[in-house]
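Sharing a structure below in structure tokens format, with a few things to ask.
The complex is shown incomplete by one protein chain, all other protein chains being positioned as in the whole.
Let's turn to chain A:
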Amino acid sequence: MAMETTTPEGGPSPTPTPPRRVAAAAPYFLVLPGWLWLAVFFVVPIVSMVTMSLMSGSLVRGFSLTFEFGNYADAVATYWGQILRSLFYGGCATLLCIAIGYPVAYWIAFRGGAYKSTYLLLLLLPFFVSFVLRTISWGFLLADDGVLLGTLKDIGLLPDGTRVLNSAPAVVFGLAYNFLPFMVLPIYAVLERMDHRLVEAARDLYAGRVQAFVRVVLPISLPGVFAGVIMTFIPSSADYINAKVLGGTHNTMIGQVIESQYLVNNAYPMAASITFILMAVLLIGIFSYARALGTEQVMEAQAR
């Protein structure tokens, strides 16, 4: 850890100790780039967006700050359906990611042997192609008479009128597909570091396979799942590409609304207030989730 060099050790040290004041200030200097980064790329945009969300006016006449809190009320009243739908789709995609991603991570970590990195590379390989292109190619795969559905219909497994593309399941599958590595990698990272002798010890103490998994492996891997959920749920709830490309009518997600409020309608204050509502909802969700699961655990797991 970078901090080690600046924490004075007890006892005589071979190198001359830097003057006290410099030593005291050093951590601040070290954290300065981080603070600057946050200030430029987080605080400034957030503050300008907050102000924007409280403005009124139009693009031509200009927007002025009138503390128009009505923007928020309007946004909720008009788009609550799309907000709830986004959270629902994001949630479904996250659950799907856990269901698929956990076994994958488990298998690579414990059974991958010498080929662990190869498997990880294979997992990541599709993601070297652009996000949008990958999503569009799902459009080809899921076409009514395409590779997948066409074949299934031909051998009689699906009735003729079956449609997947431009529906809610297509959007959820698309989201789960696109964010899967963000679930697999954190779980893998935790499992990979786990001491496998713990499982052996559990077995020695007469735990069955299931018991050993539920009582030993699962609790240890939870911080990884926690991180994975955050990394998939937040971006998938806010995503708009999947809903746009794979969705149909009545599948609009809130990201699309924000995009068109900005670009089509040029209603910047409205777009900004929807953004903040989404952010608030996600933050509240994440904080209560963190409370329930405990952030301490995450920190400990990362440090091990």
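To be clear about the criterion, a contact is a pair of C-beta atoms (placed from the backbone, for glycine too) under 8 Å apart; a residue touches a chain by one contact, two chains touch by 3 or more; residues count from 1.
As a working rule, contacts and distances are computed from a predicted model.
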* To do: Among "Sulfate adenylyltransferase subunit 2", "Spermidine/putrescine ABC transporter substrate-binding protein", "Energy-coupling factor transport system permease protein" or "Na+/H+ antiporter subunit C", find the name that the UniProt record gives to the complex chain excluded from display.
  => "Spermidine/putrescine ABC transporter substrate-binding protein"
* Contact with the hidden chain (one of A:A77, A:V264 or A:A292) -> A:V264
* chain A residues touching the omitted chain (full complex) -> 1, 3-4, 7, 31, 43-44, 47-48, 50-52, 55, 57-65, 82, 139-140, 143-146, 163, 165-166, 247-250, 252, 256-257, 260, 262-268, 295, 299-300, 303
